[in-house]
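Of the protein chains in this complex, all but one are displayed in their positions.
== chain A ==
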Amino acid sequence: MNTIGLYVPGTSLPYRIPAGAKLLVLLGVVTVLLVLGDPWVSLGAAAAVVLLYPLFGLAGHLWHAFRPVLLFLAVVAAFHLLLTDAQTAVRVCSQLAAAVLLAGLVTRTTRVSEMLALFERLARPLRRVGVRPERVGLVLALTIRCIPMVAQSWRTSREAYLARGLSGGAHRMVVPVIVNLIRSAEALGAAMNARGID
């Protein structure tokens, strides 16, 4: 898996499709589902996307992709069952499920570097207004890179806190975490300079 738990190495069909094409398919499918607004079409689409996971060798990742939205879907379903009707609940929930699972499939089969290269290409027209597309890509990459860095900094500070016999008061970790992150950011900047990346 990737830094934020997404890319899974593989060789099946979606791995061979360019990132831009996959995003277009995702956009197209979601748009069609929203425009049609048919609960049975949406349900069928969600079921079809579920089948794509084992088809592309990602059966083990289906639950991982679905779990984060499960509670949200339950709340949305309950909301619609209470205030609207069962059909709307089925339509909205299956649209959401289809979109999330399809997006999960895209991210699991696309390297971060491919996605960043795509964003760099998309940002090229902004060169006219002074934006450097390669910097856009680098900023996005660093943002992704910093997620585990923040998590690690939090873990380290928490362990130091607990090791000294302290408990509770998570707010007390904010300052050491920020100090840690500033130090890490400085070191990362130095490393980028040393490698000639600016």
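To be clear about the criterion, a contact is a pair of C-beta atoms (placed from the backbone, for glycine too) under 8 Å apart; a residue touches a chain by one contact, two chains touch by 3 or more; residues count from 1.
We take it that contacts and distances are computed from a predicted model.
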Q | "Multicomponent Na+:H+ antiporter subunit F", "histidine kinase", "Putative tricarboxylic transport membrane protein" or "Cobalt ABC transporter ATP-binding protein" - which is the UniProt name of the missing chain | A | "Cobalt ABC transporter ATP-binding protein"
Q. Which residue, A:25, A:144 or A:177, contacts the hidden chain when the whole complex is considered?
A. A:144
Q. So that we can see where the missing chain sits, which residues of chain A does it touch?
A. 1-4, 7, 9, 111-113, 134, 141-142, 144-145, 148-149, 152, 184, 187-188, 190-197
